[in-house]
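This is the structure I have questions about; it appears just below.
As you look at this complex, bear in mind that one protein chain is not there, while each of the others sits in place.
Residue numbering begins at 1 within each chain, and the chains themselves are lettered A, B, C and D in the order written.
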Amino acid sequence: MGIQEQYRSEAAALLSSGEVKLVIGFGEGSTADRRRPLFARTPEEAQKFVLDAACIANLSTYLVTEGLLSDGKKVAVFLKPDGIRSVNILISEAQLKPDQVVILGYAIDKAEITALEGRNISDFSLGEEIRSHTPPPHILQEAERIEEMNPAERFEFWKAHFSKCIKCYACRQVCPMCYCRRCIVDVNQPQWVSTSSHTLGNFEWNIVRAFHLAGRCAACGACDRACPVNIPLRLVNYRMGKEVIDAFDYCAGENSSQKPVLASFKQDDPETFIL
Amino acid sequence: MSEPFEPKIVAFVCTYCTYAGADLAGTSRLKYAPNVRIVRLPCTGRISPMFILKALQKGADTVLVSGCHPGDCHFTAGNYHARRRWTVFRALLAFTGIPEERIRFSWVSAAEGAKFAEMINEITEQTRKLGPFTQYQELQKVIETQSTY
Amino acid sequence: MAKIGVFVCHCGENIASMVDTGTLVKAMSDHPGVAICNEYKYFCSDPGQETVKRAIREHNLTGVVVAACSPRMHETTFRKACAEAGLNPYMLELANIREQCSWVHSEKNQATSKAIEITRSLVEKVKRNNELKPISVPVTRRALVIGGGIAGIQAALDIAGAGREVVLVEREPSIGGHMSQLSETFPTLDCSQCILTPRMVEAIQHPKITVMTYSEVEEVEGYIGNFTAKIRKKARYVDMSKCTGCGDCIQKCPVKKIPSEFECGLGKRTAIYTPFAQAVPNVPVIDKSRCTYFKNGKCKICEKSCQIDAIDFEQQESVETFEFGAIVVATGFQIQDTSVYGEYGYGKYKDVITGLHFERLASASGPTAGKIQRPSDGKEPETVVFIQCAGSRDPSKGVKYCSKICCMYTAKHAMLYTHKHHGSNSKIFYMDIRAAGKGYDEFTRRAIEEDGADYLRGRVSKVFEENGKLIVRGVDTLLGKPVEVAADMVVLATAMTPQPDAKQFAKRIGIGYDEYGFYNEAHLKLRPVETAKAGIYLCGACQSPKDIPDSVAQASAAAAKVLGLFSREQLEREPVVAAVGETTCAGCWGCVYACPYNAIEKKDITDRNGNLIKQVASVNPGLCQGCGTCVTFCRSNSIDLAGFTEKQIFAEVMAL
Amino acid sequence: MTRILLRNKLDDCIAAWQKAGFSVFAPVRQHEMSSFGEVQKASDMAFDLVLPERTIKDHFFPQTEPLIKYKIGKQQIDSETMTPPDRKRVFFGVRPCDASGLAIDDPLFGWDYKDDYWFRRRDNSVIVTIVCTEADDFCMCTSVKLSPESDKGADVMLRPLANGAGWQVEAVSERGTALLETIPSLLQENSEPTAPVPQVAEKFDLEKVMEWLASKENFESQFWKDISLRCVGCGSCTFLCPTCHCFDIQDEGDTYAGIRRKNWDSCSFSLFTMHTSGHNPRNTQSTRWRQRIMHKFNYYRGKFGVNSCSGCGRCTRQCPVDMGITETLQAISNLPR
Partner (left out) sequence: MIYSPFPMRVVSKRAEAPGVNTLKLEFVKEEDHEFFKQNYKTGMFGLYGIFGEGESTFCVASPETRKDYIECTFRQSGRVTSTLANVDAGDIVTFRGPYGNRFPIEQFEGKNLLFIAGGIALPPTRSVIWSCLDQREKYKDVTIVYGARTVADLVYKDELDEWKKRDDVRLVLTVDPGGETPDWQDHVGFVPTVLEQAAPSPENTIAVLCGPPIMIKFTLVALQKLGFTAENVYTTLENRMKCGVGKCGRCNVGSVYICKEGPVFTAAEVQAMPQADL
């Protein structure tokens, strides 16, 4: 039995036994190479689940949908390691209760897809894997290319990209970490971040979002994929993740009991740049 | 003829250490460059990255952020939290093309009037060398003109 | 719209000579929202304040900016003035155009335009100020005094004398501190023990004072009026409630050769001991590290000797928690480790000693019963060389500051020595004689003129032994000649330094300290006994080197501050505290972790039927100290800090 | 016999238009994104696109538009109305669906109160469409009763020649005729065959959809909740839509001056209809998605006689969760009656 069939029947069993009220997985998409999030509430619907190497979205986003978990019932969700990492972060930020999430874990290695052992978040110890996780080579190369630029070149690079931003907030909406009920860009007293999508306002928005994700990003790349104007958002999030690892030896989502990196400190944190 | 460049430096400081240090520079009648504008906050912990960003947009050529030395925070740990934020924010700005010299961080205690004065002179001088921070300022100018479409 | 009054102070010439106040007034008069802008020579004066008050009333002002000195100087003055004129005192901002403008710049145009920018950004801020009300918090009217030296004892007695409870904590087995080690005290030469012991006894017998010796303050939490302190009582192995202080156990203890700390190693003590004869409480402790029973499991002679079964080898250390309203820190000092002066031979030659050793030698209760004897051979020294500033005022090896007491005690030592040993010869190497204080100069003169102390102005370069004598080689700068003195004993006036753990302790209780570890007062001149942390006060040598009169005076001052605080049941606090916007709080608890005061709690939001809707953060305004760390953390901007709100600072930045 | 414009004449053509005072815009690829941008020569243009990622709407209803500049003074606030630049523009290589989008929005911006910002640009622009020769999986113009060769919203329509050497040229409006008069020498009489128009299958039965939407009882149907479950509430479908026209007005500035701006807004955003009282008529994603569909295929038609969709398919093409109008309307037309 392939993993797809295995998970279909497992999802169906979870639903029919009443253990979970909902299974969030993937279904066929509008084209042959697309997969779309699929929500199954009945064992029959669970038969529509698809699980293959095209299932790259991070479905943990849906776990923070307002009101979804407020009834205390459980939800099962198909997650790759980056999704599991997101769940760890969400638990550590009190957005999820560990016992409300059943994880149907899987991993994709090129075209191969394998099932992950364990159903509860505590079954997954991702620490080492995440630490040694490197982004796809093209991202890494691009990030290095930017690091090698001088500030003016870097600015031009981002100016070109951010000038395209239309503030559709797709990056925010697909991001599991963007669960705020009111985003800072929607705060108008005072209006720290302008809603206008001129380049300066776009810099503001993208910098603020990157800062808010620093030390919290699960590196799932959802923002990057969602961006309709192809801004390489992943690069800046990758850079932030690298910074917190290098500076504070902190890797977001290693486990679910971390303290937020920017709400904690060590007395001997590096401060070479401070006069 | 354009006017000679006078750097604009915006400083966000905590009231217990650096602000007091700046006061001490005053009571000691130390002289320093008049290019700095101080925004007083209770603690470095209150200094949000948004302040720095807005100051840069509003025409600051350099932003200075300063507070109590580690261990000396009036609020015990505000500066430790601030330090982490600065580390991250600084890296972020650098990655998006803002030269690191444009944002300066320091610890200045209430007793370090002289350090404050020297530092302002040094930052002013350095900013003079760097020239105006045109990158955001030019984007700001674009906003103020009519629609480009 | 806002009606802001701007008042530009000349501060005499202090501001007006560098800032063109006329230009400033004109600029501010043209600023949107400014209803009136005046200038005056001294706004802090009565007529100046009257002007402000009148303007508030006449123009119905909604906010006031006084462009003058630092808010650290006169914020309170003008807040009061606003309140008297019926304007909420928090609708005031001070634009600092003196300390941070006129005094530090030398070019008038630039200073003026800077003053304009400073003032207008604060006008924009004040437009967005909110009316605030001071927060009332209850005051626990019990004080914690940390340190049982003369300063701590005095503070405790003063507070208790006014009828308030005090817990006096001392980490040594007895209170008394350094003063109990001294022989006679300058400038009156009365016996230190004689004047101290009655105070020690008074303290321990006082119904309002709980003396906790052999105890340390482990942790302090809370805020002014509401501190909680954990105090660790070390195991004494002697039941204090039973012990009569008969001393039988000490007599019988077989371990007798332990160098006594109290005697600076010049005398010996037993494993079960009281540090000195007049110890208060007069209850011995067992030095666990030296006790044969604790080392080998056998002995217990003391237990057998005790007729009332006061020895308790099973005693455990315990931690007690108390609530306090105020804390007086009087943790004292230590003397500097003189071994840094290798050239003086301290540690190498037994007869090179410190001033404190000398005190013990001179003390009637000391190891030599008051006879000045050489530690090496017990002989009475013929010639004693005193080296002043052996540590103080020496930035290269010692400390930069003056330890303040050395000139006096050296003179005293010379005197005592002469009194006890006629025909003796004291030679004192000094840099200056600093004898400012009542009767002090007379005292040093007496040493020179009546008791023949020989003062040599100059530094000592080397002390070495030759033929059983200590050769002190130095220079007499007045004569401009090198000198060599063959001495029998050399006494170093070592520097007074903070306690070895002073910095760690300061961090534990949340007060500031200087580069050495002396504790910082809130203001050197105007608030010398307060720390920056409200409700914690300082006295004695933990703040800076002090002699006994100064320590006692400061102790009484700290006590007065404590009593002032305790005069009310409620305390009004600055309303600069954070508050959470519950509708937008996402409940990520970052603020909870970030808060240095544990002032943020989780709060349940329920619907009308009591069902939990969500949890949000909630700030306890009593605990919040207003640092704003939580505000900066909050991603959804759901927390704000009164007095420094996001709106205010945004406006301030946008006006720059 | 018809006139054709040869591809190798395009540089001359651009030059001629520029000489006549036009700025020329065409699909371009810049910074990893395709959109309409100003071009100087033919090689700047990206012809190989089925459709640029960004719509031509950007140039008529920009994402952020300054309306009024104000200065805050002590006694008064000076304000100055800002207007779009008065420049003549040719949009070359517009796809019929994008051009239709403009035509669809015209009545909205024109009814009763005329939106000068839109019409000043419309009146100064000439739209040169190129009939599609390719369609992708997402194209759905035929489903909304338009076609790859629709001339709606166009001033000049070009049909690619089968040999790829150029286009057959046809003016479909007065403005178009006038534009062609600036390049008479570049056009030649010819009767080359044109490339075939792609067959775009109809993906749903529009009549059935409209009927279902018009029926009141369906407004509260569970259908809306089910179909929109995965919608994450971003605005990418609306912002990339050639007909979506919702906006916000915001003041942006500092203490002394600022600009009142008109910025794109989206009915997908949860705060879009939030009252200050906290009441939100459309407080769930399903009601917002319903609004979007209803607005496009029921309300708009009720008001202006036309559906507010030109079938470009961008909403689906760009959706991060693979939603879009097509899927919803397909589902509606497949609902059992």
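Going forward, contacts are C-beta pairs under 8 Å (C-beta built on N, C-alpha and C of every residue); 3 or more make two chains touch, one makes a residue touch a chain.
Every value quoted in this text rests on a predicted model; they were computed, and no experiment measured them.
S.K.: Of the residues D:Asn8, D:Gln40, D:Thr81 or D:Thr177, I need the one that contacts the missing chain.
M.R.: Residue touching the chain left out of view: D:Thr81.
S.K.: Given that one chain is not shown, which residue among D:Tyr117, D:Phe138, D:Trp212 or D:Phe239 touches it?
M.R.: D:Tyr117
S.K.: Which of these, A:Thr42, A:Thr114 or A:Asn188, touches the one chain of the complex that we don't see?
M.R.: Candidates A:Thr42, A:Thr114 or A:Asn188; residue touching the omitted chain: A:Asn188.
S.K.: Considering the whole complex, not just the chains shown, which residues of chain D touch the missing one?
M.R.: Spelled out for chain D, the touching residues are 67-68, 70, 72, 76-77, 79, 81, 83, 108-109, 111-117, 216, 219-220, 245-251, 253, 258, 260, 262, 265, 267, 272-277, 279, 281-282, 287, 291, 294-295, 298-300, 302-303.
S.K.: I need the residue numbers on chain C that touch the omitted chain, in ascending order.
M.R.: Given the touch definition above, chain C has residues 1-3, 62 touching the missing chain.
Assume only the chains that are shown with their structure count from here on.
S.K.: Between chain A and chain C, what distance separates the C-alpha centroids? Give it in angstrom.
M.R.: 51
S.K.: For chain B and chain C, let me know how many angstrom lie between their CA-based centres, rounded off.
M.R.: 32
S.K.: Find every residue in chain B that makes contact with two or more other chains and list them.
M.R.: Expected reply: 49, 54, 58, 71, 77, 81, 85, 143.
S.K.: Can you list the residues of chain A that touch 2 or more other chains?
M.R.: Each of 182, 191-192, 196, 198, 201, 262-264 in chain A touches at least two other chains.
S.K.: For chain C, which residues are in contact with chain A within the complex?
M.R.: Going through chain C, the ones touching chain A are 583-594, 613-615, 633, 635-638, 646-647, 650-651.
S.K.: Using the touch definition up top, name the residues of chain A that touch chain D in the complex.
M.R.: The touching residues are 29-31, 34-39, 57, 61-62, 160-161, 163-164, 166-170, 172-174, 182, 186, 191, 194-198, 201, 222, 225-226, 228-230, 232.
S.K.: Which residues of chain D touch chain B in the complex?
M.R.: For this pair, the touching residues of chain D are 58-60, 62, 64-66, 69, 82-85, 121, 252, 254, 259.
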